[in-house]
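Every protein chain except one is present and positioned as in the full complex.
Then we have subunit A:
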Amino acid sequence: MAAKPSTTTTAKATYSPIDPTRKTRPPIFSGSDVDWLRPDSRGFHQCRPAFFRTGAVNSASGSAYAEFGNTKVIVSVFGPRESKKAMMYSNIGRLNCNVSYTTFATPIRGQGSDHKDFSSMLHKALEGAIILETFPKTTVDVFALVLESGG
């Protein structure tokens, strides 16, 4: 969750010295080759090596750190707990997902903000996996922080 920058001077316009147009990427489809390799020398059907570790965050009920090649994410799960948002009684639980990026996740520094599209995709993906009837009236919060985004 990005707090507003607390610089006392007015926010200056800065630019990154990295020039994105300079890098000439080789075209991926190079003619009639059938056996070509992807830029990171993988085959079509090869996935990047994955790494998972649970218990990354002690303050959370559950947490994990996951890496797929250059994409690194930390996730914490809190709950089931009472939620200020859900005032009405409901006999099934609620799932609340939130995905945000750090400012250094992209090569050029961006605004580390929420990504509502990823949050709703995560919600849809997890809905099927959680038995909401087992925790009525409470909410489970799933928070993800993308440390580095490599695809």
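Criterion: a contact is a pair of C-beta atoms (placed from the backbone, for glycine too) under 8 Å apart; a residue touches a chain by one contact, two chains touch by 3 or more; residues count from 1.
Here is the rule we go by: contacts and distances are computed from a predicted model.
Taken from the listed names "DNA primase large subunit", "Mitochondrial import inner membrane translocase subunit", "Transporter" or "Ribosomal RNA-processing protein 43", the protein name that UniProt assigns to the chain not shown is "Ribosomal RNA-processing protein 43".
Between the chain not shown and the residues A:S16, A:S41 or A:N91, the one that touches is A:S16.
Remark: the residues of subunit A touching the chain excluded from display are 1-3, 5-7, 9, 12-19, 22-23, 56-61, 63, 70, 74-76, 78, 81, 98, 100, 102-104, 106-107, 109, 112, 114, 141, 143-145, 147-148.
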